[in-house]
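Every protein chain except one is present and positioned as in the full complex.
Presenting chain A:
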Amino acid sequence: MTPLGLYEPGGSVLHRAPAGPKLLTVVALAAAVVLLDSPWWLGGALAAVLAGYVVARVPRRRWWPLVRTLVIVSVVVFAVQWWLLGATTAAVVCLRLVTALAAASLFTLTTRVDDVVSTVERVVRPLQRFGVRPEMVGLLVGLTVQAIATLSGIAGEVRAAAKARGADRSPTAFVVPFLVRTLRHADQLGEALAARGTGDR
């Protein structure tokens, strides 16, 4: 749907697995990781996640920045935890952190945004009788991605205008006009949507 995504194309078992169960697995794993206290169990969970990276054949240019971030974060967290709570706790906290972040990133790397959107549409379908409209999910995603592009353009113009007035260091000279134009854009979008009958039943 959008070139903006963090998805990494591939054909592995993990790529082909349905998004819903995959998401539930990641959420369950994240919950388990927070509840687990034993470094051995946490180490096992981390090994399972790393095996997932091997299975999904995530290319080096995608996992390398992740490793770098995780190492930097872990070193900082470990140092602070060691000082505050002792070495064992520090190791447990770091294992939790690395496992949960690696699992969540693996989901994002192997799942298309479109697949998540259609899964959400399917999941909310039984809620139709309570006034939830599944077709709105895709519309909301599309409209917001479109609005991000428009607002990025507006932000650039507003910043250039502030710079031209020599006010490029004043936060109000940028944010206020940007917000005013953002809200105006919202009004225009609202009129356009109303003209197409969106939002009515």
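The criterion applied here is as follows: contacts are C-beta pairs under 8 Å (C-beta built on N, C-alpha and C of every residue); 3 or more make two chains touch, one makes a residue touch a chain; residues count from 1.
One rule holds in what follows: contacts and distances are computed from a predicted model.
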Which of "Biotin transporter", "Imidazole glycerol phosphate synthase subunit HisF", "Methyltransferase domain-containing protein" or "Nitrite reductase (NADH) small subunit" matches, in UniProt, the chain that is not displayed: "Biotin transporter"
Selected residue (touches chain absent from view) among A:V13, A:V34 or A:V123: A:V34
Missing-partner contacts on chain A, residue numbers: 2, 4-7, 23, 26, 30, 34, 37, 77, 80-81, 84-85, 89, 92-93, 96-97, 100-101, 103-105, 107-109, 111-113, 116-117, 120, 131, 140-141, 143-145, 147-148, 150-152, 155, 159, 168-169, 171-172, 174-176, 179-180, 182-194, 198-201
